[in-house]
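Got a structure here, written out as structure tokens. Questions coming.
A single protein chain has been omitted from the complex, and every remaining protein chain is retained in its original position.
So that you can tell them apart, the chains are marked A, B and C in the order they are listed, and the count of residues begins at 1 in each.
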Amino acid sequence: MENSAYSSDGFSSLRSSASGEDAAETPGAAADPSSPDSAPPQDPDRDAGYSNYGEGSEGHNGVPKLLDLLDEPVPGVGTYEDFNTIDWVREKSKDRDRHREITSKSRESLWALLKSVTDAFSGWLLMLLIGLMSGALAGGIDISAHWMTDLKEGLCLNGFWFNHEHCCWSSNETTFQARDRCPQWKSWAELIIGTGEGPFAYIVSYLMYVCWALLFSFLAVSLVRAFAPYACGSGIPEIKTILSGFIIRGYLGKWTLLIKTVTLVLAVSSGLSLGKEGPLVHVSCCCANIFCHLFSKYRKNEAKRREVLSAAAAVGVSVAFGAPIGGVLFSLEEVSYYFPLKTLWRSFSAALVAAFTLRSINPFGNSRLVLFYVEFHAPWHLLELVPFTLLGVFGGLWGAFFIRANIAWCRRRKSTRLGRYPVLEVVAVTAVTAVLAFPNDYTRISSSALISELFTDCGLLDSSKLCGYANGSAGAGGNALADRPAGKGLSIAVLQLSFALVFKMLLTVVTFGMKVPSGLFIPSMAVGAIAGRLLGVAMEQLAYYHHDWGVFSSWCSAGADCITPGLYAMVGAAACLGGVTRMTVSLVVIMFELTGGLEYIVPLMAAAMTSKWVADALGREGIYEAHIRLNGYPFLEPKDELSPETAARAVMRPRQGAGPLAVLTQAGMTVRDAEALVSSTSFSGFPVVVGPDSQRLVGFVLRRDLLISIENARQRQEGVTGSSPIFFTEYTPPQPPSSPAPLKLRGIMDLSPLTLSDHTPTDIVVDVFRKLGLRQCLVTHNGRLLGIITKKDILKHMAEMANRDPDSILFD
Amino acid sequence: MENSAYSSDGFSSLRSSASGEDAAETPGAAADPSSPDSAPPQDPDRDAGYSNYGEGSEGHNGVPKLLDLLDEPVPGVGTYEDFNTIDWVREKSKDRDRHREITSKSRESLWALLKSVTDAFSGWLLMLLIGLMSGALAGGIDISAHWMTDLKEGLCLNGFWFNHEHCCWSSNETTFQARDRCPQWKSWAELIIGTGEGPFAYIVSYLMYVCWALLFSFLAVSLVRAFAPYACGSGIPEIKTILSGFIIRGYLGKWTLLIKTVTLVLAVSSGLSLGKEGPLVHVSCCCANIFCHLFSKYRKNEAKRREVLSAAAAVGVSVAFGAPIGGVLFSLEEVSYYFPLKTLWRSFSAALVAAFTLRSINPFGNSRLVLFYVEFHAPWHLLELVPFTLLGVFGGLWGAFFIRANIAWCRRRKSTRLGRYPVLEVVAVTAVTAVLAFPNDYTRISSSALISELFTDCGLLDSSKLCGYANGSAGAGGNALADRPAGKGLSIAVLQLSFALVFKMLLTVVTFGMKVPSGLFIPSMAVGAIAGRLLGVAMEQLAYYHHDWGVFSSWCSAGADCITPGLYAMVGAAACLGGVTRMTVSLVVIMFELTGGLEYIVPLMAAAMTSKWVADALGREGIYEAHIRLNGYPFLEPKDELSPETAARAVMRPRQGAGPLAVLTQAGMTVRDAEALVSSTSFSGFPVVVGPDSQRLVGFVLRRDLLISIENARQRQEGVTGSSPIFFTEYTPPQPPSSPAPLKLRGIMDLSPLTLSDHTPTDIVVDVFRKLGLRQCLVTHNGRLLGIITKKDILKHMAEMANRDPDSILFD
Amino acid sequence: SKSFEDVRCKCICPPYRNISGHIYNRNVSQKDCNCLHVVEPMPVPGHDVEAYCLLCECKYEERSSNTIKVTIIIYLSVVGSLLLYMLFLLLVDPLIRKQDIYTQPLQNEEDTEDMRAPVEGLQVRGSTVLERVEGAQQRWKKQVQEQRKTVFDRHKMLS
Partner (left out) sequence: SKSFEDVRCKCICPPYRNISGHIYNRNVSQKDCNCLHVVEPMPVPGHDVEAYCLLCECKYEERSSNTIKVTIIIYLSVVGSLLLYMLFLLLVDPLIRKQDIYTQPLQNEEDTEDMRAPVEGLQVRGSTVLERVEGAQQRWKKQVQEQRKTVFDRHKMLS
């Protein structure tokens, strides 16, 4: 039997959800009868509304009559199980009914009017709260991570809570060359053996560095394992899936928020090759979900809540990069599924509020929102687009390689013994990272500090090794940095950077996907920035030694500063990030907000586009889609994939000739019949037809609703037994007085399930599912019911068409 | 009979379209058999594809058999008439089939592979072309309009083609006070009577000013009337409607482009209270449409073309404001209907290309893309949000007032005698404008120059009257502009600005909607900038005279420059523009790109949001929606309006009890029957049912396709007469040899029309129409066909629900 | 390629002590665009130069006078030819073909047989180039008339 396709895999979790701790996280649990304050969902109104217009076609235009059963609504009807997909149409319809009721009531009394105004503004209030909270959390994370990263090096004697920079904040003992040294800051070697010089001190520092890194990562993975396993990973693939309508209970809960926030700091501080951007999106979404409980409008409606979550994703990126517009576009381009205009405005406001909260916290002490803010405004020449495009190609290649390697590694983790030792894995990777990272200056510092250094252009004021030009510090006065052959400092730096590039590339592959919170924006950008800076320095030296070449003579006149290696680093970072995530516009806008000028949009766009094209040519999916597919989440991609042309009948269940479809009839079945049908199959819904002979469709009933209603009626309604007839019709025919009481279930039936013809091309079916956010859809031929198509069927069909294993689609 | 609702109003235009001059503008005309080079549309493939899966449910799994008739496709089938709505589902399905065919062919030969690569990149090439062309046109318009505006004042002796500023470009005779005077530039008074001073010279200048203005506007309206009536107005409401799927032949044609470009310059130069931003969007869309002919992918597919047009709208705003990101967001927020991610990337690239083309043309000679670029970066205090919000309230009030007044005026023009004299109206309004504008310095200059002056903050370098502070030029040295009481110059300027405010407010109302190209971004911004500047000056003086007030003492310490009137002007401009158009995010981003700093995002957002809320409270629609409604275009707004709850059966035609639905049967009708049915009704499509007794739905046939096919068969197919039977079935039953040849029409039937249950709530029906872009949809009850819903029915129903006249919906 | 006239360095110097504000304008390269090179003669004694120059703001600007010239000339010629053509259509054309005017209003009524229009269109087209142009012009005129009716007379569109 093929029919099991429409079974509910997540059914076993219903119990746990109904008694879950994070009860208020889903409307299903919110309707738990044990919590007296949670009002019943809006079903009675909705059903009353339906029955208002639900006369039969025979023209019974009688007065609307409420169904007996639904005078007291059954709790749980209209909710979802864990690991299931919501029905957007139903949710939006519910919200409209709720809104309608509030509006109609608001004319009655002043109190109701006030309530309706509050209701209208609750969305904005929610945005304000999310912005404030996310900004505050991001600020806290920045400060803590900065401090803990420096803790690996040493301690501040002024006050242990200061990091290295703030320890030397008001010190006058810093020198131009070693501008971060001050007597208040003691390295571990100085604290332990009393001196910071010599090989012994180096060994002590090395040991301490590794030990702290191991401690941090061990703590992180232990906390994740003990309190909130959902807090691991980047979170963006899951949030993408959730936004498309999937339900993962507890994924956005209080504990996840707490643990993710705490362990993110630990993970970042441990020096692992990971960033905090993806997890910050997850943190924002958790905040949003938690604040949603305050407003019944959002608590009870899965679709409305997803609008808020889309805005929260924008907030996450906004605080991660200090780029509110870029955040909104990221949410629009990369994460969101349903993004109405209202959400656009709201997410923009929330992103702004968050950015300004973060700015007022001022985590870096320089009124900037990120560590790597670009301050140069050097012009670029049109011919430089060639190296920028090359960087784009590099970014695309790196993106494709990274995705393949990381997916292969994650699959290995999933299927082999590797996956059984998550704690050991994290500790081992940390050990390797720390041991390899310490000797190299550019890997010892945190990735964002590295990016910051690479993005900075060399000026007179810089003392970085990267600016170690031969006549750099010869003090020629004026803007004398124009002619610059590489000095010894730069040569060493280039060598170190090359090692750092290889190091980052390899370690990021194994790090992303470990059981600690990990984002990959920063590592990807670091890889790109290193590559870009190297190319920039190479170009610069080329131009210096070959002034006379035709290509250079036009823009590199002697004495003019014609190539900006920092710009190359920026373009490289954009290219690599673009290759991995396949973002384009949002990436460019984020970079634009980092630089605050339109000058560099064209180089960035060229690199991002090239990178996307190259990466797309090597593998269609971005890293997030690849992880979604690896995990088998039910996610319908917006990209139109070109499959061979098939029609709806090829997708639907039951397959042709594979036995009849399990249906209910609108009259003539008893409770026992229905229960038998339900227990003999595992479908999560049943069509209701006119009669056993006529396959004409009347409506659709969900398994969960049916079971809950029958259960409830048996317990509470007098006279309902196994032999009671079930009616889905509007009017119950009069029953003989001796027979058991009839059970009227029209209220739980969806009177308007979407139907498609069996000739509908699959492309159109996919389009309809995506755009309307359907969960299932019925297939008819010439008006007769033929079968049913669920989201899972479509995903399986698409997997088959792409020659992948259709059983990789796990959830429904 | 209510049934006429589904009649085709635009039917009479079919003839004219088929023989139209702008033949290549629509696929309908492209399939004109008279043009031998136009390949037939993709229908044969599509139909072949359909019939592949189009076996009956009886299980005839035979080999796919091409229908006789469709071996040679009938030209015209699958196209649309003028003033009709496209079917997005059908168009997208057509495109997918085309794509599929190209992909499958590409494996066969190298040439086909090359073609498929070209096809894939044609979209990007198109974007490049649109960007280049739009940028070039915008540059030309800027230069010409600048020149012609100055022509009203005088002439350059260096070369008549220089405007005032460029005339004095290299002059050394300019002074600090009168920095625009130079001997090369002669005013008309100087040229005619030899002197520029004295009352007589003033009168001569006055007269020349008015005469030039009248001449320009007369030329503009005459050219519009003579060559391209569609070139008048702003164009954004129409483009919005076109993007939602409406067809207006010739609206985006070559002549419209030429005339709009030419007359836009004339209209702007005439000094009328109008801007060039809306028309630039129209110009870009015309470019896009014309370039679409170069690529068969876009020429033949209305849906694909609309994707390109969405990008073109972004390009238009990008060149109008030099704001590529803002343009993309404008297209997304305000104009577009269907905006997939691919379009996001493409429109961004196109907007960038256009902006850089414009920059390389450098129309203003200062490497800026707009006349009003903001260069100050003064900080603002949190308390200043109060006046900013007040500006938002003003903007909202002005927006609501403007929309009401303008709509009332336009309705008057539509219904009374006023509309009969378009030329006279334009000339009269120009006369009034010019006569009133000349005496006031701030209305004599062009609106964008005014905005530029108002946005500029007073510095030591300025000599504007607005900076006429009492000690301003007393030369205190240093940054001594901190303490500044108003001087005499400022008082006069404030008075003049107040008059200019009233002037602009009143004249914009009557100007927008005249029969010349007219945008309202610039006039709205001018109104807001004046109001904002006035408030800013008032605040400044308040702070100066009341240093000791608690509110000021915290941020206005003596000697500090605490209030920036230019910022107020900017915020006011944003607020007024927001009130009129109801943009929010795109507006803020445009302003952000004008200033290039994140500092002012919060004030701008506060003002834009307040303005939107206030304006929404006073009237739900923005100016573009109001004009769409006024003109009765079929546009389904994305906003969810809250109508009383009704079901599909209340919307559908025929109404209950209003006679049967006109249907075709799948077999058993003759050609004559079909022709009689078609001519006796005016529906533009007919459902096909199984038989006369069984109302079970088989498919849907469009009137136009049916007529064309029958006509074609009668002319070309042997033996088809009036008594030939028509078959919509897969297999034709064998006919007796003497009977007339059967006509097989399954090929033109849509086998998978969307059906909805009659119980479906209207909200969901509207959602389905909007999201899938349907043209019509069939209503069933328990599997039986009941009626049909068209887009027009929905719009009429919505109008009824909102207590408006449903007959205001004119087009289908 | 840049002509001498197409670059300028403009320095605006505000009032300073008893020297009134002044604007200096010179054709120098971007490198030399600073107060010291452009402000000539220097109005202040040597030791005050630095203070004075700090107040001045110098901007380097480029334009292309050829672009301006070409744009304006193209624009004027386009407007001119459009005007001529309009006058031709208004004055000369009606004299040449009087009969067309009378047949046209009739055509607008006969909307019933639309389906044959494409086929007719095929036959109407002449074979010589002149006739084709003629035909195209006729069709275009009809379309404009249709538009004019929609916009100006029936007020169905564009408010």
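One rule holds in what follows: a residue touches a chain if its C-beta (ideal position, glycine included) is under 8 Å from a C-beta of that chain, and two chains touch if they have at least 3 such contacts.
None of these values were measured; they are calculated from a predicted model.
Here the chain not displayed is in touch, across the complete complex, with A. Checked against the full complex, the one of A:Leu110, A:Leu382 or A:Leu461 touching the unshown chain is A:Leu461.
Although one chain is not drawn, the whole complex shows that of A:Gly513, A:Pro725 or A:Gly747 it is A:Gly513 that touches it. In the complete assembly, the contact with the undisplayed chain comes from A:Leu223, out of A:Leu223, A:Ile445 or A:Leu520. The omitted chain makes contact with just one of the residues A:Ile143, A:Ala189 or A:Val689: A:Ile143. Screening A:Ser122, A:Ser464 or A:Asn631 for touch with the missing chain picks out A:Asn631. Touching the omitted chain from chain A are residues 11-16, 18-22, 32-34, 75-76, 139-140, 143-144, 147, 159-162, 166, 169-172, 174-177, 179, 219, 222-223, 225-230, 232-233, 238, 248-250, 255, 258-259, 262, 265-266, 361-362, 365-367, 410-411, 413-415, 419, 422, 459-461, 463, 473, 475, 477, 513, 515, 627, 630-632, 707-708, 711, 810.
Assume only the chains that are shown with their structure count from here on.
Averaging C-alpha coordinates per chain places the centre of chain A 34 Å away from that of chain B. Here the CA centre of chain A is 49 Å from the CA centre of chain C. Chain B and chain C have CA centres that are 21 Å apart.
Looking at chain A, one finds that none of its residues touch two or more other chains. Touching of two or more other chains is recorded for no residue of chain C.
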